[in-house]
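In what follows, a single structure is set out as structure tokens and then discussed.
Only one protein chain is missing from this complex, and each of the others stays in its spot.
Up next is chain A:
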Amino acid sequence: MEALLAQDPMLPRRYRVKRVWKELGDVASLELEPIDGEPVPFQPGQFNMLYAFGVGEVAISISGDPADGSGLVHTIRNVGAVSAALTKVSDGDVIGVRGPFGTAWPVAQETGRNIVFVAGGLGLAPLRPAIYHVLQNRAHYSGLTLIYGARSPDDLLYAEEIKSWKSRFDTEVEITVDHAAPGWTGQVGVVTIGLDKALAGIDKAEVSAFLCGPEIMMRFSVMSLTAAGVPEERIWVSMERNMKCAVGFCGHCQFGPDFICRDGPVFRHDQVSRLISKKEV
């Protein structure tokens, strides 16, 4: 924060694209390094504002490993003008970065607990830094489960990496897809199917859950978790709203009393439960 206070919070820093690679048809990951100065450390769950020259700036979560200082990794889905420009950069290009902003997944505080990650679609990207943290400190946690839902088998993000996690004896992975394709032998349906299955064998009071995905998916997952007996104050969600400044000035990301850019994006569920069930907040 000190470093951010020292400079104009609306002014991007220039970063060079070290490497860009395709993840899925419309999703790319970028590895970035600052042109001037040192990389800024970040915590899992935080995001940056990425700027494409002449096009605009959007909020993108950091998807890389917080313990690996070599580069800053973001995973971006092309859904509009700015995200299109960002997914189409080449190695060596320059983009603007402001951040990191926002609250973090408190995984480091939840040692000793049985960690459950629930991701929907691109929601796996903001969770990945937290997953890395637990994997690297696996002995400090009593369990690790990833429940991941995607539209189809072709939409599974980080598929190779998930395979390697799944092959570890100390990590459970449940994958469900909305629509199967020929050759798919896994689950079909909504994420909560995988969630109920994963919860069946574990002590619910021991679970700390971290959720990221479409709001409707998080809502149903929270219902499953609490119904099964996971304490509400051990559930965290990451929220998304339109965001223009990321520093609490522009007003766009308000969610009742909270600014999602500063008070979130990661919230303990009981902080937002009053409003998350209401439409059009």
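The rule is short, and it goes like this: contacts are C-beta pairs under 8 Å (C-beta built on N, C-alpha and C of every residue); 3 or more make two chains touch, one makes a residue touch a chain; residues count from 1.
Going forward, contacts and distances are computed from a predicted model.
Peer 1: Quick one: the chain not pictured, UniProt calls it what, "4Fe-4S dicluster domain-containing protein", "ABC transporter permease", "Succinate dehydrogenase, cytochrome b556 subunit" or "General L-amino acid transport system ATP-binding protein"?
Peer 2: Result for the unshown chain: "4Fe-4S dicluster domain-containing protein".
Peer 1: Please identify which residue in A:94, A:108, A:159 or A:180 touches the non-displayed chain.
Peer 2: A:94
Peer 1: Going by the touch rule given at the top, which residues of chain A touch the chain that is not shown?
Peer 2: 1, 4-5, 8-12, 14, 16, 35, 53-57, 79-80, 92-94, 96, 219, 240-242, 244-245, 247-252, 254, 256-259, 262, 275, 277-281
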